[in-house]
Structures are given as structure tokens and as C-alpha cells.
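Take a look at this one; I'll ask things after.
This part shows chain A:
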Amino acid sequence: MENKKVVMDADGIDRSLTRIAYEIIEKNKGVTELVLVGIRTGGVFLAERLQKKILKIEGVEIPMGILDITLYRDDLQKNPKKPLLGKTDIPFSLDNKKVILVDDVLFTGRTIRAAMDALIDFGRPKMIQLSVLIDRGHRELPIRADFVGKNLPSSLWEAVAVHLTEKTGTDEVVIEGTV
Partner candidate 1 sequence: MKLAKKDLLGIQDLSVEEINLILDTAESFIEVSTREIKKVPTLRGKTIINLFLEASTRTRTSFEIAGKRLSADTINISSSTSSIVKGETLIDTAKNLEAMNPDVVVIRHSAAGAPHILAKAVKQAVINAGDGSHEHPTQALLDLMTIRSKKGKIDGLKVAICGDIAHSRVARSNIYALTKMGASVAVAGPATMMPRYIERMGVQAYSKLEEAIIDADIVMMLRIQLERQNEHIFPSLREYATYFGLNRKNISLAKKDVLVMHPGPVNRGVELAPDIADAPFSVILDQVTNGVAVRMALLYLLTGGN
Partner candidate 2 sequence: MKLILTGGRVVDPSLNIDAVLDISIEDGKIAGIGPDIPKEPAKSRKGMQTNVKTIHLGGMIVVPGLIDMHVHLREPGFEYKETIETGSRAAAAGGFTSVACMPNTNPVNDSRSITEFIKKKAALCGLVNVYPIAAVSIGSAGTNLTDFRDLRDAGAVGFSDDGKPVANSALMRRALEYASSISLPVISHCEDTLLSAGGVMNEGFAATELGLQGIPAIAEDVMTVRDIMIAAYTGAAVHIAHVSTAGSVDIIREAKKRGIRVTAETAPHYFTLTEESLREYDTFYKVNPPLRTKEDVAAVKEGLRDDTIDVIASDHAPHAATDKEVEFDLASSGMVGLETSLALSLSLVSDGVLTLPQLIQKMSAWPAKVLNIPKGTLRIGADADITVIDTKKTWTVDRMQFRSRSRNSPFHGRQMTGRAILTIKGGKITYSDNQDNT
């Protein structure tokens, strides 16, 4: 039987992002050398929102890039269907920057591993920090987020989906699962 449960609504998402924006500024003692890199596709919209929030708080528009991790995935050989390749657009140097890597859901950690490998191919950041809206657990690699919107213990059989207005028209986080 299929069921769908809303675990975070639009206000919840916005509040979390506001908090994360403050946390980023606080942890990095300002925005100097800070850059945002959103992971395609969900992470991109969240990175854009964080960029706006930080601008509002600090009055500075920090650089933002887009990263497509497809070419770094570790499951390409196993997957009979080729993931559609998106464009990577990081129009600035990462050397000596503090990179805030942004994604929607942190799950096994494999996407983040791929993203970090990709970032390091772009240069030598001073530091990489990870910001996610949802951490649903079940890590397969030793990876931990620095900024988390909501910890959401989930079952492996469930799917956690982050819907954002930029893509689907609504802001909500849902658990969909067949149990």
C-alpha cells in the first residue's frame, strides 16, 4: 500500500534555510572566501536560496556554482541507463576558498563523495563544508553534514523527496514508501 507523508512544509523549509544561512555565517565568522556550490539538481535551488538569504543578512552576494556529479558517480558501470548529463558551471576559482557544498538529501554519502572528488579536480579549496536540507541516515561512507535542516530517520524502503517550487511548484518534503 502506498502512503505519502508530508514531513516538512514550505514554512519549515524556509525556516531551516534561514537557520542554516546564519549557521554558515557564524561558523565561518563572516562570508570572506565563502562560495556556494549546489549539486544538480535539488542542491542548485537550495544554494540559490542560501545565496539570497546570506545576501540579505550580510549584504554580500557570495559566488555560487553548479556541479553535476554524474561523471564522478561510482555506479555508472552498473547502471544500464545512463544518467542524463547536466552542465557543470563553476565560473570562479576554488583555490583557497571555503566551499559550502549544498544538496537536498544526504543518504548514503556516495553523491557527496563524488562531489568532493569533482571539486578537488577544480582546484584546492581551503575547506569543504556540507549543507543539506534533510539527513535521512543510512550512510555507506564516513561523511557527515556540517549544516542540517532536519534529521529524518527513515526506513530503507522509504523514499524521501524534496519538492521545491522552482521545479515542482510546491515546497515540501515528503516520505513516500510502499510498506
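By definition in this document, a residue touches a chain if its C-beta (ideal position, glycine included) is under 8 Å from a C-beta of that chain, and two chains touch if they have at least 3 such contacts; residues count from 1.
On the choice of candidates, all candidates are chains of the complex that A comes from, given by their letters.
No experiment lies behind these values; they were computed from the predicted model shown.
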item: In-complex contact partner of chain A, selected from candidates 1 or 2; value: 1
item: Complex contact set, residues of chain A against candidate 1; value: 68, 70-72, 76-89, 117-118, 121-123
